[in-house]
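All protein chains of the complex are present and in place, except for one that has been dropped.
First chain written, first letter: the chains are A and B, and each begins at residue 1.
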Amino acid sequence: MTSLRSALFGPGSRPELLAKLARSGPDAIILDLEDAVPPDSKENARLAVTAAIPPLRTLNPTLPIYVRVNSITTSWFTDDIQCVTEHLSGIVLPKVESPETICLARSAIEERAGILVNFIAGLETVLGVVNATSIATSNGVIGCYFGAEDYVLDLGGIRTREGLEVLWARTQVAVSCRLAGIAAFDQVVTDFSSPETFVQDASIGRSLGFSGKLCIHPSQVPLAHSAFSATPAEVDRALRLIETYAKARTRGEGAINFEGQMVDEPLARQAQRIIDSV
Amino acid sequence: MTSLRSALFGPGSRPELLAKLARSGPDAIILDLEDAVPPDSKENARLAVTAAIPPLRTLNPTLPIYVRVNSITTSWFTDDIQCVTEHLSGIVLPKVESPETICLARSAIEERAGILVNFIAGLETVLGVVNATSIATSNGVIGCYFGAEDYVLDLGGIRTREGLEVLWARTQVAVSCRLAGIAAFDQVVTDFSSPETFVQDASIGRSLGFSGKLCIHPSQVPLAHSAFSATPAEVDRALRLIETYAKARTRGEGAINFEGQMVDEPLARQAQRIIDSV
Partner (left out) sequence: MTSLRSALFGPGSRPELLAKLARSGPDAIILDLEDAVPPDSKENARLAVTAAIPPLRTLNPTLPIYVRVNSITTSWFTDDIQCVTEHLSGIVLPKVESPETICLARSAIEERAGILVNFIAGLETVLGVVNATSIATSNGVIGCYFGAEDYVLDLGGIRTREGLEVLWARTQVAVSCRLAGIAAFDQVVTDFSSPETFVQDASIGRSLGFSGKLCIHPSQVPLAHSAFSATPAEVDRALRLIETYAKARTRGEGAINFEGQMVDEPLARQAQRIIDSV
């Protein structure tokens, strides 16, 4: 999977929004049948999502398109997976709590739709986070996201601006995705009226090892792309560092003083990674 | 167990304090034979605790009353458990490091007192925190507390005002209690002369998922009750949110703009939880 800096949600019950979902240029889109759709509207949402996928695919031939179904523990799941077609890139499965859930969902979809789908697994309960590594390394899982709101609800805690209450859980999801070698989507920023909040939160997410961010508003997409890319200043510094380091190596030195910082192999590789990312 | 926002300690060696222990209205009281009692006074403390329990029970028929015994690894434990009577709600067992400790303590008490007691387990060593989930899910454990001072002593670290040194351990205890579905008591605030410190620390504890706080002074009890309850502003906001969300659902919308924030199912449930708690 190439780097997915943004995955933009669209509510399944809003056909007019689904049709426009790719316009802000997200790296992936997710048509939502779960939390954004009230119980009474699940059936209508399924119809809207099913109708929306073919034109979205035609207009965006290479865009990763996902549907988020309801949790396998709900009565909606069985009907939701009827939406699976070969136009989809995969399924976003929320509130996954064990590898068994992935197996069951995969079998159910194979049976119904005759397709072996890929999954992005939602880790958004205490148990799901505790089992993050075994879920992330399950067959068919190509990414995970951390769902902070659901996690804190399940934990019985309180969401704060500082976010200490999710630091461990967020770290576990990033670490588990790294061990599995898959994409890691950082938590939603619900406060979509504040770009500053998003940028700050995305910056922390990037430092923790996430590869991108779930977005719930088109305005967040460019912010995510910028947050999960190297800044010009970072690239400039990396280029200077690599040049200085290369010269030192020809003198037999592998630990150098670069602008007051000791630079050796890992820092040189971090700089190279930044250069390679642009 | 109903919500226990405060559990107030009284030193076993101070009979005059034990008698007054329920006056500040704590959700539970703990008569301490362990850290608050010096070695030379253990025997006197046992007598004082044994004498204090019946009148406390008579005056407070429904109050959870616990005795904290010394660790099962000490020579005092065997005598301490003679204090167990049917008037007690259970035993607080400090420095638990494995589920085996719970089994052994339970058997010993059943043998001596003929009663199967419930335990609140103290997780306050590195090993105890590492084994938190298996301890919290042991038979008979109805709550755990995190003991920051003992934990940091065992770790060989230093206690700081910021508390980064206990963030992981504190998180593990809250998470393990959530997995077990039991009460989670947050760390003591030793600085009882500063209400601000207590309120700030309790606020973090609540955000991390703790259900209440250990108190070492009667003045901390009302602070704990306030800290582990929803504020009027939180309740007001929750009521507005639920009303707006309910209206939107009748229009088939499940993700709405509420005062600049995207609100969907998990946030609506968090709001409902706040309303239900008052």
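Everything below uses one rule, namely that contacts are C-beta pairs under 8 Å (C-beta built on N, C-alpha and C of every residue); 3 or more make two chains touch, one makes a residue touch a chain.
Note that the structure is a prediction, hence the values are computed from the model and not measured.
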Contact with the hidden chain (one of B:Ala19, B:Ala108, B:Leu155 or B:Ile275): B:Leu155
Identified contact with the non-displayed chain, of B:Pro38, B:Pro55, B:Gly181 or B:Gly260: B:Pro38
Options B:Thr85, B:Thr190, B:Ser226 or B:Ser277, residue touching the unrepresented chain: B:Thr190
Interface with the undisplayed chain - residues on chain A: 133, 167-168, 171-172, 174-175, 178-179, 204, 206-209, 211, 248-249, 252-255, 257, 260-267, 269-270, 273
For chain B, the residues touching the chain missing from this view: 9, 11, 13-14, 32, 34-38, 40-41, 44, 124, 126-127, 129-130, 147, 149-150, 152-160, 164-165, 167-168, 188, 190-194, 216-217
